[in-house]
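Just one protein chain is left out here, and the rest sit where they should.
And now, chain A:
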């Protein structure tokens, strides 16, 4: 065996037995470093004759190349082993739970969500949203809405009053959202198309009545709006809100001081399944709203001539339609802020009701 072969075997064996990158580097320096064994051999080429160089040259260079390749192969092999070992060492238990995103924990109250649903529907029909104060005057809550002083209809409202002021006038908590009808007529010329969601108050408390509740009122005033249009708006609303392809509604003559003619509206439904009401089917009728043509006296109180302008209005309970749609049994729970109830009946903050994406998820 020539010296070259001996050297090669020895070097390749050293490389193979190198157990880490440091050992590989030591072999490299010993062979290919400035004073390395292979480098020393290469230096001898200069002193050789041309003939000798022709045979020794390729042999030594071949040795150098094979050693270089072996070094890099061993290096990469060792790196793979090191990475594998590191990965094993770094393994952790990924079944450990992560914290829920705050956006998933938070909740929107059903009342706010339903108000947004109502806004989405009426926004599409060209209605604006109007608001007004909870603490009202007798004028806006009753007189301007054609409730004669002392009339039994006033008494039916179970009004909360504040103490009389120095002029003997007492403010009250609005018993309905209708005062905003007058406030709107006073500041805006027809055509008027508004819906008025808000808090209302009556001295009443049981499973379906609460001293504070929410109503949404609608008002359309122009020169042609009539009962036929009102029926259409209310049917379209009920279909869109309850997310059913059709609804059957029954309009009954009724009485409200601020509308004439006045109607009450029942909606066809199926209540045969406990805890659930289905609309657009069934044999039951459920009263859901009151409506009518705006009373001429109300138009006059709003500064409009009832022979020139006409329109219709309606009102319904937000809490009530929310209870019907989402199957919440007890109105009192709405105002208790029990986080278990909010978690269950509330809505995820990013579930925004839209018509293009559907009102509810």
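One rule holds for everything that comes next: a residue touches a chain if its C-beta (ideal position, glycine included) is under 8 Å from a C-beta of that chain, and two chains touch if they have at least 3 such contacts; residues count from 1.
What we mean here is this: contacts and distances are computed from a predicted model.
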Should one name the undisplayed chain from "Na+/H+ antiporter subunit G", "Carbohydrate ABC transporter ATP-binding protein, CUT1 family", "Phenylalanine--tRNA ligase beta subunit" or "ABC-2 type transport system permease protein" using UniProt, the answer is "Phenylalanine--tRNA ligase beta subunit"
Missing-chain contact, candidates A:7, A:225, A:240 or A:359, resolves to A:225
Interface residues of chain A toward the undisplayed chain are 96-97, 99-100, 102-103, 105-109, 111-112, 116, 119, 122-129, 131-135, 149-153, 155-156, 160-163, 165, 170-171, 173, 199, 201, 203-205, 211-212, 220, 222, 224-229, 231-233, 235, 250-255, 260-264, 293, 295-296, 306, 310, 334-340, 342-343, 346, 348-350, 352
